[in-house]
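With one protein chain withheld, the remaining protein chains of the complex are depicted in position.
Here is subunit A:
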Amino acid sequence: MKVEHFLEKNEVREITIFNQLVLNHGVLSYKDMLDHLAVSKASLDNDLESIAARMSDFDKQVYIQYDGQNIELIMGDHISLQHIYRLYLDQSIKIKIINYLFKHQKFSITQLTLKLAISESSLFRKIRDLNSHLKEFGIKIRNGQLHGEELQIRYFYFHFYSYIEDKTTLFTVHADSQMIQTMQSLENFLKVTILPENRERLSTWLFISKSRITIKNQKHKYLREKMKPYVKDPLYHKIQVMILRYFSRYSIEVDEGEAMLHFVFLLAFPILTEDDFHEYTLIRDRHAPVAALDMYIAETIINHFKFRKLPYMLEREIYYHLTHIHTQLYFFQGDIERFEYRYILAKEKQIVGDNLVAFAREIIGTSIKRFRIEAGDNNSLFKMGVFKYINLLLLLSFKMAKVLQIGIDLKMDELYKETLSELLILKMSPIQGIHIERYEPNKEYDLILTNDKTSDLSGYEGARVYVLSEVLSSFDLANIQRIIQELNT
């Protein structure tokens, strides 16, 4: 599912206009915009008018100027694209429908048409549209209620309230003393620490859980099936005891399904600290699906990069992230692709290079196969999975990259030599993970850059040597970058 599925087509187009402008230094010709959107002139004119009307909310902080030739975006320093997305999302009827469902658990068509001031047919159309996207979560709106596995319903709401709906709608809850107490109890029971950055995530989840707790006939069939390898898991057992004891204090009946939901959530998202998680990895069953895949993928990655062994703390960190990715893949269906991620994804190849992207796709293929899950082409969970793997691989290559020592040994007149060496150093300074200087004999280097085609290259004591064709040429620079990448792996 994508964020724009909560918006109407023209709204998505308007947001695209903003995106295009941001990506093109704030200005784009009218013609280029037409080409990009593939719409008629009348349509684009309408969109620009509609944008102008909507942006009046920002009191001249944001506006789009069209001088008959170019379209230009003017935006105040304190406004970002996120604010603009927010403005569109706040007006979305589909978001209001989900909000209403969450707050009231159930609606009648009459109630909702009155509340949203829309016609019955329009409401039906929006529900039908929402259902077509909720399908990947395995849930649907039927007879005024959300139907499906409880895990999937809470997981969807978690995404919804974390990334779609304005967080401030839940802010009163975060300050709720009962919520603070609940979080404290969780820390006490599990003997873990919940860091401030993880608290918000956890309180969103707990709030959703609290509002769902009294729903009758919750479905846990799929969850129970998936939990079979975890019934003896020590963390699950602690959570089960905590949940049973907690709810025994209220007039609320729960079964182990409730404990299972919380167990999955705690492992699928960064809630525990890396230290607490590490303690858990020491006692968890290594043959259970997630742990087994963690190990398999970690080894695959280590082999791919030809690392001999990861430093201890880095290995812990990698397992921490892998467990989140794999727990999500193993237990959940569906995901929401956010705008900001997609623009990075679109640029992924430029940023990280083809090899890494291809490798990340290969790993997700392995994971899907090992978990025996059906992989649809348009599955957002898998797309986000690839994105997460890419980030993990990047993290790993940044942390594993040693600082390469590069020496520049130009053979020419002293004056040129000094100037050109400095220029070369300047040109190469944006490259991460290198230290570059003028060559000094008796120092160790990983790479020597020289223009001397005749002298004996064996004098560099095993360092790799690259002979520059033309100092400062883009051809040479591309070759040097390739060599650096090779030396790093």
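One rule holds in what follows: a contact is a pair of C-beta atoms (placed from the backbone, for glycine too) under 8 Å apart; a residue touches a chain by one contact, two chains touch by 3 or more; residues count from 1.
Note that in this section contacts and distances are computed from a predicted model.
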item	value
Undepicted complex member, UniProt protein name, chosen from "Deoxyribose-phosphate aldolase", "MrpA C-terminal/MbhD domain-containing protein", "NADPH-dependent 2,4-dienoyl-CoA reductase, sulfur reductase" or "Branched-chain amino acid transport system substrate-binding protein"	"NADPH-dependent 2,4-dienoyl-CoA reductase, sulfur reductase"
Touch with the omitted chain, as defined above, among A:254, A:412, A:428 or A:463	A:254
Touching the absent chain when the full complex is considered, from A:213, A:298 or A:431	A:213
Omitted-chain contact residue, chosen from A:12, A:39, A:87 or A:244	A:244
For subunit A, the residues touching the chain missing from this view	181, 184-185, 188-189, 210-211, 213-214, 216, 231, 240-241, 244-246, 248-256
